[in-house]
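Let me begin by handing over the structure; questions about it come next.
A single protein chain has been omitted; all remaining protein chains appear in their positions.
This part shows chain A:
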Amino acid sequence: MAYQLYRNTTLGNSLQESLDELIQTQQITPQLALQVLLQFDKAINTALANRVRNRVNFRGSLNTYRFCDNVWTFVLNDVEFREVTELVKVDKVKIVACDGKSDSSCSAADVLLCFCASALFFF
């Protein structure tokens, strides 16, 4: 499953800007641009699932959570992110996460595990 949530990243936005420009100057068609975007979804989903093994731990207090249309949203306050050498403190974090496995019936624990597979953090 190729989620589209990574379009809203620096990389995804830059790609869309470039595609927009190519369409406006009539160098490519919107259909081709769509294909490129779909390919991007596929590639970034695979790459993030298979190539990344960096670990970041974080803890904070859970302010809100919801599960709607198979998308988990968590809002956390006073969060500490720990990487091997860095510690970053953030007042408020929004986590948007989709299920990394194909089976859609999942518990909260499933999703917490899936963060590395497909999650975006907004600071």
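The working rule: contacts are C-beta pairs under 8 Å (C-beta built on N, C-alpha and C of every residue); 3 or more make two chains touch, one makes a residue touch a chain; residues count from 1.
The rule is short, and it goes like this: contacts and distances are computed from a predicted model.
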Protein name, per the UniProt record, of whichever chain is missing from view ("Importin-13", "Dynein light chain roadblock", "pantothenate kinase" or "Small ribosomal subunit protein uS2m"):
"Importin-13"
Identified contact with the non-displayed chain, of A:34, A:47, A:62 or A:88:
A:34
Which residue numbers on chain A touch the omitted chain?
4, 7, 13, 16-17, 19-20, 23-24, 26, 30-31, 33-34, 37, 53, 55, 57, 84-85, 87, 101-104, 107, 109-110, 113
